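Missing here: one protein chain of the complex. Every other protein chain is in place.
== chain A ==
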Amino acid sequence: MAIYKEEAIVLSNEKLSEGVYSIVLKTKDIAKEAIAGQFISVYCNDSSRILPRPISLCEIDKKENTIRVVFRTVGKGTNEFAKYEPNTKVTVLGPLGNGYDLSKQYDNVLVIGGGIGIPPMLQLAKNIQGKKQIVVGYRSKNDMFLYEELQKEAEVFVATDDGSYQTNGTVIDAIKENKLKADAVMACGPMPMLKALKEYCQKNEMDCFISLEERMACGIGACLGCVTKTKKKDHHSKVHNARICTEGPVFDAREVEI
């Protein structure tokens, strides 16, 4: 699949909750090629910050040729992005990574997002044709970005760290509390959540596809900065270390040792 380096244009920038921003970018080719679960590398306009930031695609509009990214401000780069006004030009590279494979039909899929892993689940939920339910984990009631939008795609179950909305606890607690049954899980979120889901799915004999995150440099598979341990020998170096940016970010949970 082709990767494009483009000057994208900011169409809108909106604050969704404390430290969480939503930017819509007009692209030339990226939106046309992109699928759910892929990401883009966003270069800072301040060139002292030399590495692009990998950010997952929250929405892909192929008709309008736009992509939407929803991110949390965690450092200087994302704080720069948060200040972008409409019409700002941003250099981006993408679409990157493999994305979710939707070729296999399931009876019911649980689409699960935790924290800033929630945004890619919106496009994924849109693209899953069969039965699906969404489970999301937020810090608290005041932090529930994208909740209404997710509700348009499927029934949404919420877990909050502080118990201020629906289930008190993790997404696994929400699955158990609501007695959700499915034959596959597709997830993105913090590592403890992904580890718990991997284990839960193994025990319950469900397929489980998880999207991993790692600090990256090149974003295209050359530098070997972002790797995850794998069961099988990886295709590139044959040392059980697959590149998250290229072979991932979405992996079959059975194939990664996290």
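Just so we're on the same page, a residue touches a chain if its C-beta (ideal position, glycine included) is under 8 Å from a C-beta of that chain, and two chains touch if they have at least 3 such contacts; residues count from 1.
What we mean here is this: contacts and distances are computed from a predicted model.
Visitor: The hidden chain: which UniProt name fits, "Dihydroorotate dehydrogenase", "Sulfurtransferase-like selenium metabolism protein YedF", "GntR family transcriptional regulator" or "Corrinoid protein"?
Guide: "Dihydroorotate dehydrogenase"
Visitor: For a quick check of understanding: of A:K5, A:K89, A:K181 or A:K232, which residue touches the chain that isn't displayed?
Guide: Looking across A:K5, A:K89, A:K181 or A:K232, the contact with the absent chain belongs to A:K5.
Visitor: Which residue, A:K63, A:K179, A:K203 or A:K238, contacts the hidden chain when the whole complex is considered?
Guide: Of all options in A:K63, A:K179, A:K203 or A:K238, contact with the hidden chain holds for A:K238.
Visitor: What chain A residues would touch the chain not displayed?
Guide: For chain A, the residues touching the absent chain are 2-3, 5, 43, 47-52, 77, 91, 93, 214-228, 236-241, 246.
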